[in-house]
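The complex appears here without one of its protein chains, the remainder shown in place.
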Amino acid sequence: MIAVQKETRVKVEKIRLSFGGVTVLIDIELEIKDNEIYAIIGPNGSGKTSLLNCISGFYKPQQGAIYYKGKNLVGMRPHKIAGLGIGRTFQNLELFTGLSTLDNLRAARHLFIKSGLFSGALYFGPAHHEEIKHMRVVEEIIDFLEIEPIRNRAVGDLPYGLRKRVELGRALALEPDVLLVDEPMAGMNLEEKEDLTRFLLDIYEGTEFGYDSEFLKKGVKSIVLVEHDMGVVMDIAERITVFDFGRKIAEGTPDEISGDVKVIKAYLGQDI
Amino acid sequence: MIAKGKVTVDLEKDRPATLSAYLQRNAQIFGDMVAMRQKDYGVWHEYSWKQCNEMSKHFGLGLLSLGLNRGDKVCLLGDNEVETYWAVYGLYGVGAVVVGIWVDALPDEAVYYLTDSESRFIIVRDQEQVDKMLRVKDKIPLIDKVIWWEPKGMAAPMYKNNPWLIGFNDVLDLGIKYDRENPGAFEECIRQVKPEDIANMYYTAGTTGAAKGVVRSHSTQVFLRKIIDRYYPLVPGDDCHTMVQFASIGEPLTGSTANLISGAVLNFPESPDTTEMDVREIAPHFHCLTPRFYEEIASKMRVRIEASGFLKRTVFNMMLPIGYKIVEYEIENKEIPPLWKFLRWLAWWTAFRPNLDKCGLLKMKYGCNSGFVLGAHTFKFYRAIGVDMREFYASTEVPLIATHWRGHEIKIGSLGQIVSDVELRMSNEGELWIRGPHRFNEYYRKPEKTAAAIDANGWYHSGDAGYIDDEGYVFYIDRVTQLAELNNGNKYSPQAVEAQIRFGAYIKDCWILGEGREYVAGLITIDFDSVSKWAEKYHVPFTTMIDLSQKDQVAELVLKDIKRVNKGLPPWARIKKFAVFHKEFDPDEAELTRSRKLRREYMYSKYKDMADGLYSDEDIIQISAEFSYADGSKDTVTAKVKIRTIPET
Partner (left out) sequence: MMQPCGVRNTGYAQQLSIVRTPLQWVYLIAALILAFCLPLFASSYFMTFMVYLGITIISALGLMLLSGYCGQFSMGHAAFMMVGAFTTANLNASGINFFIALILGGIVAAAVGVVFGLPSGKVKDFYLILSTLAAQFIITYVIVGWFKGDVGVHIPAVKVGNWTLAHAEGYWYLVLVVLILMTFFAKSITRTKVGRAFIAVRDNDIAAEAMGINTYGYKLLAFAVGCFYAGVAGGLWAGFINFATVDHYSLFDSIWYLAIVFVGGVGTITGVFFGSIFIRGLKEIAYVVSPLIGNLLPPSNPFAEGITLSLPYFLFGIILAVFIIFEPRGLAHRWELLKASGRLWPWGYW
């Protein structure tokens, strides 16, 4: 079998991030490639979420660059980065709790709706057509994630597991090329973890038929997964990076990582 | 473009004789009117008769091109959606037989149905069902292809590259090609389908031996609709909600025949979880459900009304007695006085109409209860709140025997009157025999069972024990095999009577005796908690359970319930004597099983004196029984139990 050289999507070069006197990320270098699920693991406080925040633009590293689609993301506003195709879920679920599931997902279609203030104010005409078109897209996402029963319920009233799915839907509605998923399994029981893992895999693989939307059919081909649950990581990730105290201490396939002495010492310990 | 017209159908005139011909007729006379609605992606997608006809045609022809022959059986395993009905109508059109399988059937059960019916194809809904089939593939060699219609998950290579599996849309494509190459083929197939050809097969639950395939031809199905139509007429455009699967005889009662013959619209909810909300949007005109559903809906109503504010609750609770009063007028077949008519109108607009609006039952013309007799209390409740609730006596073999003919001619506890075109008689053993044009044809490949069920004169031996009163109302007692026999040969059902008596609020349990005796007698145990509270309220002094149970006032309480039950029993099965037992039946004493079923033989031997006493002339029987404490130590209890005779009314 010939190993196909995969294209690099996101290139992180020598990122250094400090807050006051505390250095959170030290000389981080990694590449996220096309067609892979790439996991980042490490103890709490090792800088995993901070790296995601740097990539999506919420933190600005003092040194280093992050290249995506030929541009350097460092210094860009988060909404511009989202517009380039990087989608993100948050560990603490950043949703609009007062709005319904449907409205949350429709809000996420922001970048794809062309009509602005004036056609919006007139409503009938282009704005109306776009509302209908994107309603259909949002409904397909709802069907994909099997959340039809809660489409009209305020997100704040939903149980935690369903809110996580809405969060995933919100990120999906951006039609991202790269999806950053921050600790999706936190707080889930076994059945919920299995469900969420299946949805992640469905998002990755795409469905090929059954929907009109291209992005659901094609799937999101690069997923970065920050996670603590070793079972899930070993199961679905193709490459794993290990962080410890802000440094990258190991990178490789699941087999390589589970055998790596440094990693075992730093993190896995007796869990394996 | 879905046309909204009102077309009236004269069922006597435009009467094809096969279900397939009805599809054609509908495409012609209804054309662009809505035939089916499916909720998907949050909105209702409507399909006209013309569109459904096209889909069915292409599906049927597609199967023909895959090698289906006239008369072949095709199994169907999946929840009801538009594709289900397109497939079924297509199969009817090409003269194939539809065999429904329950969705939750285990793989081995499915294998039995598939092999027993000798099916050539199976249609399933989704990946889960496909996996089920793949697991048992080697046990079902006759199956040529598995057809699936829900695309989620079916893109994986293991399914795509498997030639045994084929998607619904691919079958349609084959059908389109076949239609192009053989124009008019589908219409020709429909012409060739004769009324005696088999349309459906339903497997009845196999309590005695393996499940039997009940064969029904096109003519029996069409007759079925004709008969139902007399009592539950539907007009084109009426909405039906069909969750009943093709494995059950309930389906032609509420679904395919209503759609094909009466022109009613079938509506399919989005998913099982959204069914409640979707039913509210459908607002069906006709519902045939089991008692469990009706009781659930009724308790849901009560709970939510109780939980509302003072104003809402009070208004409803004030209006409810008006409803009950109207029901009483109906039962006694009396003219409702103008004052009550006005009150009924008031109650409807202030309380009952909004209530039904919330459940989605607002547009319901008739509510039918099928399966078991609905508790009288619930039945009356529904009639009181404005639902035209009717009892329905049907079995898979003869799917309509008796029902309440008109909404207001109700006899509580009965199953209604015999319907037209059906003959019903009682055998010497008290079994109900039925004859009618919609009776099933045979049990598939089981001629001995068929011969046992259908006798030389065409009577179907139902296995049900019941009786018909002088006004023609049918009463159901129990399955014949469950009956006990008095010494004069009359049969009675101990379990049915016990179940009825247990409904009483003050009664805990009941033991009905009569096997080999002259009449039926009962031993009742009271519910100590509720009876003691009642006794406190009505100042009846007592000391122990033994003391309380023998009070005459308590016996009067119990007598009320016995009288209630007796009213619904045939004269020979009525309880003549009873006694209130001094203690409860105890599983620790081996009187009941752990699942609280009565252990009759043991009871007969342990309490022989009591049993004999009920058939003697004695008034008081002294019982001495030994019982053991939890720690194993034993003690003897003596009690004097009074025997009471029920006065003749």
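As written, the chain order gives the labels A and B, with residue 1 at the start of each chain.
Note that in this section a contact is a pair of C-beta atoms (placed from the backbone, for glycine too) under 8 Å apart; a residue touches a chain by one contact, two chains touch by 3 or more.
Fair warning: this is a prediction, and the values are worked out from it, not measured in the lab.
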Handout entry: Among A:L174, A:I236 or A:A250, the residue in touch with the chain that has been omitted
Key = A:L174
Problem - Candidate in contact with the missing chain, chosen from B:P16, B:G42, B:G175 or B:G568 - result: B:G42
Completion exercise
Answer key for A:R9, A:K48 or A:R106 versus the chain not shown reads A:R106
Practice task
Using the touch definition up top, pick the residue from B:R15, B:K139 or B:K363 that touches the left-out chain.
Solution key: B:K363
Fill in the blank from the handout: Note that chain A touches the absent chain at residues 56-58, 77-80, 82-83, 87-88, 90, 94-99, 103, 106-111, 113, 115-117, 120-123, 127-128, 130-132, 135-136, 170, 174
Problem - Hidden partner interface residues of chain B, rising order - result: 37, 42-46, 280-283, 301, 304-309, 312-313, 315-316, 351, 354-358, 360, 362-363
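Here is the rule we use: only the chains that are shown with their structure count from here on.
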Completion exercise
Chain-centre distance (mean CA atoms) for chain A and chain B, in whole Å, is 50
Fill in the blank from the handout: Listed in rising order, the residues of chain B that touch chain A in the complex are 40-43, 151-155, 270-271, 273-274, 277
Exercise for the section: State the interface residues of chain A toward chain B in the complex, per the touch definition above. Expected result: 135-136, 139-140, 142-143, 146, 148-149, 151, 206-210
